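Everything on this sheet refers to the single structure shown next.
With one protein chain withheld, the remaining protein chains of the complex are depicted in position.
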Amino acid sequence: MRDPYLQVSGLTKSYGSVQALGGVSLDVEKGEFVTFLGPSGSGKTTTLMIIAGFENATSGSVRVGGRALSNTPPHARNIGIVFQNYALFPHKTALQNIMFPLDMRGVPVREAERKARAMLDLVGLSGYGDRWPKDMSGGQQQRIALARALVFEPSLLLLDEPLGALDKNLREQMQIEIKRIQKSLGVTTIFVTHDQSEAMTMSDRIAVFEKGRIDQIGTPQEVYRTPSTPFVARFIGDSNLLPGTVLDPDQGLVRTEHLGLMRLPNRLAAAAGAPVTLMLRPESIHLAGPAAGVAEDAPNRADVSVHTVVPYGDSTLLIGRAGGADLRIRLRGPEADGIGSGAALSVLWPASAIHAIPAHANPMVQP
Amino acid sequence: MLSVLNRGTAAPGALKPWLLLLPLVLFLCAFFLVPLGQVALMSVTEPEFGLGNYAHLTSDGLYLQVFLNTFLTALGVALCCLLLGYPLAYLMAQSSPRVAALLMLLVTMSFWTSFLVRTYAWMVLLGNNGPVTAFLAFLGWDPPPHLLFTRLSSTLAMVHILIPYMVMSLYSVMKRIDPALLRAAESLGARPWSVFRQVYLPLSAPGMVNGATLVFMICLGFYVTPVLLGSPQEQMVAGLIGTQIEEFLDFGQASAMAMVLLASTLIVLTVYHRRFGLDRLWG
Partner (left out) sequence: MKLLPKLLGVLVALFIAAPLFIVVPMSFSTAPSLEFPPPGYWLGYYAAYFTDERWTQPTINSLIIAFGTTVLTMLLVTPATFAVVRHRFVGRGLANLMLTMPMAMPHIVLAIGYYSYLGDLRLTQTHLGVIIAHTALSVPVAFLILSANLKGFDRNLERAAMSLGATPLRTFRHVTLPVLRPGFAISALFAFIQSFDETVVAIFISGRESETLPRKMFESIRMQADPVISVVSTLLFAAVALVILAPVVWKAVSRRRSRPDARGGEPVAKEPVPNPCAPTRVQLEA
C-alpha cells in the first residue's frame, strides 16, 4: 500500500501540566484539501504550527512525502503558510513580498520577478505589484499572501483562518477564489477554520477537532450525515440530539426519552438495553398532512406545540415542545406559512434521517 | 515524561536570555549600582564610620526645615499642576481632533524644551525689567515687588515645567472615557454638573493620581530650577546637597541627605506600585 503524502501520527503537546494535543493522527493524500474544523482552543492551530515547525510536539511525528520533518527547521520545510492577519512584510511592496521566498532560494532576480508576476496574474492582481500592503484592502492583502505562499511551489499549503478578518461577502468570494487556485495548482492544502459553512463548501475532507483530538475525519457529507460524536453533530449544522436506549438492535428499534419509539433504517451494532444518542436534523422533519393517518404510537413521529418561530427567509425554524423536550424543525419556503407561536403540529421523519451516535465514541477516553 | 519536561525547560533556551542581558546588566552593575552603593557607603563612613550624618540630619533644625520645605513645595506644585492641568486636558479631550492635536503639539513642545530654557524664560518674565513687573507697576503697585529669586518664582517655574507631565497623564485617561457613558448619564436624568462629578471626574481619577505622583516625585529631587530661581534662604533638598558638595566638600552629609531623598522617592513609588501597579506610571 502506498504511503499517504502527509502523515501526522500521534501528535501530543503539553504546556506544563496542560495538554493541548492528546494524540492527533491523520493522513492526507497528495492534492487533497483538508479542513481542520473546531472551536478555538481545540488544538487545530497547534497542530498546524507543529506541521509548520513553529512548535515542537511533545511526542509524535509529521512526515511529508515519506520524509520525517521533526529535525527540519521551518525555513527548510518548503511549506507555504497564509496567516490569519496575512503577515505581509510592511516594508516591501506586493511584488517584493511575493519575490521574497524566491530570493531566499537564490532564484535570479529576473526569473523571480517573472514568476512573481505570474502569481499576481493568477490571484487577479496584475496591476498591483508596486502597491504597499497598507494601501491594499483586506481581500487584496489576502491574495498577495496566498500568492507569496504559493510562488515557491511548496509541498504543502497551510491556511490558518485566512478568512477570519474579512466581511461576509468578501469571505464567500475568497472561498471560491482559494478553491479555484488550489485546484489549478493541485497543491495539497490544510485549511484551519472555526466556521463550519466555510469547511463544508471548500473541503475534500473535514477533520473535526475537539479538546486536543480529532473526533471525526470525513467528507463534508459524512461528517454532516453521520457524525461520530454528539460534539460533531452539534458543531456542524443544527441538530436534535435524542438520548435513548436500544430496544431491538436487529430491527433497528430505539426507545427515546422524549419522542417515544424510533425506527432506524438499519440494524444497530449495540446490544439491547445499551444507551444510544440519536441525531435528527431539523430539516428532515416534515409536517404530517391532515390525511396522513399515522397512528399516535407509530415510530418516527411526534406531536409538537410550537413556542418559537424564527423566519430565515428561505426557511423557517420552529422550536416546540414534544414529549417534554424542545424539538427543532426547519421548514422550507412557504411550508411554514400560517404557523404561529402556539400552533399544535403533527410531524414525522423518514427512518433514513435518523443517525445513531454510538455511546462509546467519547473522545476523552484515554487510549 | 518528567525527564522530557525538564529537558524542555533547562535547555540552552534558558541560557540565551541571560547571554543577551549580560552586557547591559554588567554595565548597570558597574556604573549604576556601584556608584549608588558608594553614596550609601559614604553616608555612613564620611568623615568617620557611624550614623553621625543621619543623627545630624535629625538634630539640626535647618535640615528638617529644608526637608519640610521641599515636601510642601512638591505638594503645592503637584496641586497647582492638577488644578491648571485639568481644564487644559479637559479642553483637549472635548475639542475636535484638529484643536486637540494643536494643543498637544504645544504641550509636547514645552515638554521637550530643555528645563534650562524654560527656567531662563521665567527669569526674563519675572525679572526687574520684565513684562510682569512692568504690568504690576502699570497697575499702580509702587514700587513693584521683587519677584525673582523668591519662592514664588521657583514654584511658578516648576509648575510650568512639570505641567506637561500632568496634562499628558490626564489626557491619556480622558481620551479613553467612552462618550457613550456621559450620554447615558444624561439620558438617565443627570444635569451637566452631575454628569461631570458623578461620571467624568471618577473616571479621570487614575490620570489625576498618575500625574500628581509623577509631578510630586520629580519635584522632590528638583535641582536646576530652585537653584537658579529660588530664594537662597529657602533651599530645597537637592540644592542643599549640591551646596554641601560644591562649597563644603562634605560628602558624608550630602550622601546622607541623598539617601533620605532617595528613600522618600522610593516610598512614593512603592505606595503607588502597591495601589496601582508601576507599569502604568511610565507613559
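Note that the chains take the letters A and B in the order they are written out, and that residue 1 is the start of every chain.
Quick note on the criterion: a residue touches a chain if its C-beta (ideal position, glycine included) is under 8 Å from a C-beta of that chain, and two chains touch if they have at least 3 such contacts.
In this text the structure is predicted, and so the values were computed from the model without any measurement.
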item: Per the touch definition above, residue among B:Met123, B:Leu136 or B:Leu203 touching the missing chain; value: B:Met123
item: Touch criterion as defined above, residue of B:Val66, B:Leu147 or B:Met168 at the omitted chain; value: B:Met168
item: Of B:Leu57, B:Val209 or B:Ala258, the residue in touch with the unshown chain; value: B:Ala258
item: From B:Leu57, B:Leu147 or B:Leu214, residue that would touch the chain that is not displayed; value: B:Leu214
item: Contact footprint on chain A, counting only the chain that is left out; value: 52-54, 73-81, 83-85, 87-91, 100-101, 104-105, 131, 133-141, 148-149, 152, 170
item: Hidden partner interface residues of chain B, rising order; value: 13-14, 16-21, 23-25, 27-28, 31-32, 34-36, 38-39, 42, 84-85, 87-92, 94, 103-125, 127-131, 160-161, 163-165, 168-169, 172, 192-193, 214, 217-225, 227-228, 237-238, 241-242, 245, 251, 254-255, 258-259, 261-262, 265-266, 269, 281-283
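FYI, only the chains that are shown with their structure count from here on.
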item: Approximate Å spacing (C-alpha centroids) for the pair chain A, chain B; value: 57
